[in-house]
Each structure stands twice: as C-alpha cells, then as structure tokens.
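Only a single protein chain was left out; the remaining protein chains are all shown in position.
All chains are identified by letter, namely A and B, in their written order; residue positions are counted from 1 within each chain.
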Amino acid sequence: MTASVVFFYAFAALAIVSALGMVLNVRNTVASALSLVVTMVALAGIYVLLEAHIVAVFQIMVYAGAIIVLFLFVVMLLNLRTDDFAPGRQKLVKLAAVVIALVVLAELLRLLTTGLPEAPPLPEGYGGYAQVGVALYTDYVLLVEVSGLLLLAAIVGGLILAKRRIG
Amino acid sequence: MIPLEHVIGLSAVLFVIGVLGVATRRNLIVILMSIELMLNAVNLAFVGFNRMWPVVAGEPRLDGQIFVLMVITVAAAEVAVGLGIVISLFRNRDSVDIEEVSLLKW
Partner (left out) sequence: MVSAGTTSEALRWIPLLPLAAAVFHGVMLAFVRRPTPRWVTIALSCGSVALSFAVACVAFWELRGLAPESRLLVDNLYTWIGAGIGDQAFSAELAFVLDPISAVMALVVTGVGTLIHVYSIGYMDDDHREDRGFQRFFCYLNLFTFSMLVLVLANNLVLMFVGWEGVGLCSYLLIGFWYSDRFNAYCGSKAFIVNRIGDFAFLVGIFLVFRALADLGAPSVAFADIEKHVSQLAGLTISVPAWMPFGPEWSLVTTVALCMFVGACGKSAQIPLHVWLPDAMAGPTPVSALIHAATMVTAGVYLVCRLSFLFAAAPAASAVVAWVGGLTAIFAATVAVTQTDIKKVLAYSTVSQLGYMFLAEGCGGYSAALFHLGTHAFFKALLFMAAGAVILAMHHEQDIEKMGGLHRRIWRTHIVFLIGVLAIAGAPGFSGFFSKDEVLVAAYTSHVPGHQWLYAIGVATAGLTAFYMFRLYFQVFWGESRVPEQQRDRMRDAAPVVIYPLWVLAFFSIFAGFAGLPQAYGDWFRGWGVEESNSLANFLGPALVAGEGHALSHSTEYAMALATVFLAATGAVLAWVLYVRRPGLPVRIARRAGVVYRLVRDKYYVDEVYDAAVVRPLVRVSDRVLFRGVDAGLIDGAAVNGMARAIRGIAANGLKYAQSGLTQVYIFFMLVGAVALVGYLVR
C-alpha cells in the first residue's frame, strides 16, 4: 500500500461524502455549495495523484474558485436560504428515476470487473507547462480559439440575461 | 499504482450522484450544481484514461488533460449563462422551484 493509494482512497471517500452531502442537503443552499467545493478540492487532489498537475491547478482556480463562487453570489443575491416550496408533484417518477440511476450504477460497476492493465511509467518532464502549452497551441489551437469565442458569447449572454430591464 | 478500475468506478459513482441530484431536487441552483458534479465526474474519467496511456507511438500525449481544460471552460460559460437565466426566472416567479416553470404542458 503506497502512500498515493492511501491518499487516493481518502480523497475518493471525501469526494463521495461531500457529493452526497450536496445532493441530500435540503435545508441550506449555501451548505450545498460549500459541499460541492469540498468535492472539487478532493478531485483536484486525485488529479495530482494521477500526474495531471496543470488540470488540478485549473480545477482549483476556475472550478472551485470561480464557478462555485458565482453560485454563491447568486444564492446571496437572491437571498435563498431554505427550500420551502409547495408540495412536490410526480413523486413516483422521481422514485423511479432513483431506481434507474442505481441500476445504471450497478451496470457500470459490473463493467469494471474486467481486468485493466497497470499504469505504465511516465517519461521525463511529462505533463509540465511546456508540454501543455505546446499541445494547446499546435494540436488544439482551433479549440482554444473557439473557446475564446464561446466565453465571449457567455459574457454577453450572462450580462443581458441578468439585467433588470433591457435598455 | 492506482488501479484504473477504481478511478473509473469513482467517476461512475459521482456521475450517478449527480444524476440523482438533477432528477430529484427541486431547487434550480442545486440542479445546476449537480450538473457541475456530473461534469467533474467526466473530467475524472478523462484524466484517469490519460494516465493509462501517456505515450502513444513514442510521443507523450496529453489529450485527456487538454480535453478536461476545455470541459472546464465550457462549464464556466454554461454556469454564467445558466445563473443568468435563474436570476431572471427568480425575478419573474419569485421562486427557484423547478416545478413552478411548467406552463408548456397539455
């Protein structure tokens, strides 16, 4: 049992627990958001263990640091505290959905019983900034450009949607 | 090292938890957060597979990681727009209950 395996299981357990915490927390929306943050951080830890350092950094910076913060902004802005809604409808359908989701999980886990190879050793300097930068701007340059456009559209869209009155 | 099956298994579990969240919760914000959880699960799978085959034809490949970067980008854009919609919805209905928005029915 190497240290990385132990850490992996620890982070995995943390991720699952906080994910469940996010989904099952009915009373407090902010608590849900914070649980999600914990999940993201746990996942970032796992990325590091899988030698994907750049991705881990991005995860913390963008995902945990910006996206969830945006969620919290909105929650605060709308002053949402608890879910005090009218009684729910179609409860049977939701139960069925739960059942089916669990069935899917069982299916997927069954697949994983087939043997998979051991992780191979990594070459020198694998996954460094230089490599990621080169990959982004040679193989995936189109993706980069398009994502720029996408972000522009999102900015404009978000602005317009959230305005109180147009014009 | 870290067995790939366990990584993918974790990814599956997180994904299903996300699906449960979308299918069950009524708070629109929580639904959006569950969608983010699903995206994260997928990211984990990408990174896991990328770790499994880091070298292809003698060249080191980072495709999985690049893809994850793109997913994060798209998630950011999606959340921005999605929360914009939630805000305007709240302004109209004074609630973020997803069952309040059910006019398009028979």
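Note that in this section contacts are C-beta pairs under 8 Å (C-beta built on N, C-alpha and C of every residue); 3 or more make two chains touch, one makes a residue touch a chain.
Computed from a predicted model, the values in this text were never measured in an experiment.
**Q** From the touch rule at the top of the page, work out which displayed chains the omitted chain touches.
**A** Per the touch rule above, the missing chain touches A, B.
**Q** Going by the contact rule already stated, which one of A:101, A:119 or A:132 would touch the omitted chain in the full complex?
**A** Counting the whole complex, the residue in contact with the absent chain is A:101.
**Q** Take the complete complex as the reference. Which residues in chain B touch the chain that isn't displayed?
**A** 19, 22-24, 26, 98-99, 101-106
**Q** Write the list of chain A residues that the hidden chain touches.
**A** 89-90, 93-94, 96-97, 100-101, 103-104, 107, 111
In this section, only the chains that are shown with their structure count from here on.
**Q** For chain A versus chain B, what separation do you get between their C-alpha means, in angstrom?
**A** Centre separation, chain A to chain B: 6 Å.
**Q** State the interface residues of chain A toward chain B in the complex, per the touch definition above.
**A** Contacts found on chain A: 2, 4-5, 8, 12, 15-16, 19-20, 22-23, 26, 29, 32-33, 36, 39-40, 43, 46-47, 49-52, 54-55, 58-59, 62-63, 66-67, 70-71, 74-75, 77-78, 80, 83, 85-86, 88-89, 94, 97-98, 101-102, 104-105, 108-109, 112-113, 116-120, 122-123, 126-127, 131-132, 135-136, 139-140, 143, 147, 150-151, 153-155, 157-162, 164.
**Q** In their shared complex, at which residues does chain B touch chain A?
**A** It is residues 1-10, 12-14, 16-21, 23-27, 29-30, 32-34, 36-37, 40, 43-44, 47-48, 50-55, 60, 62-66, 68-70, 72-81, 83-88, 90-91, 95-97, 99 of chain B that touch chain A.
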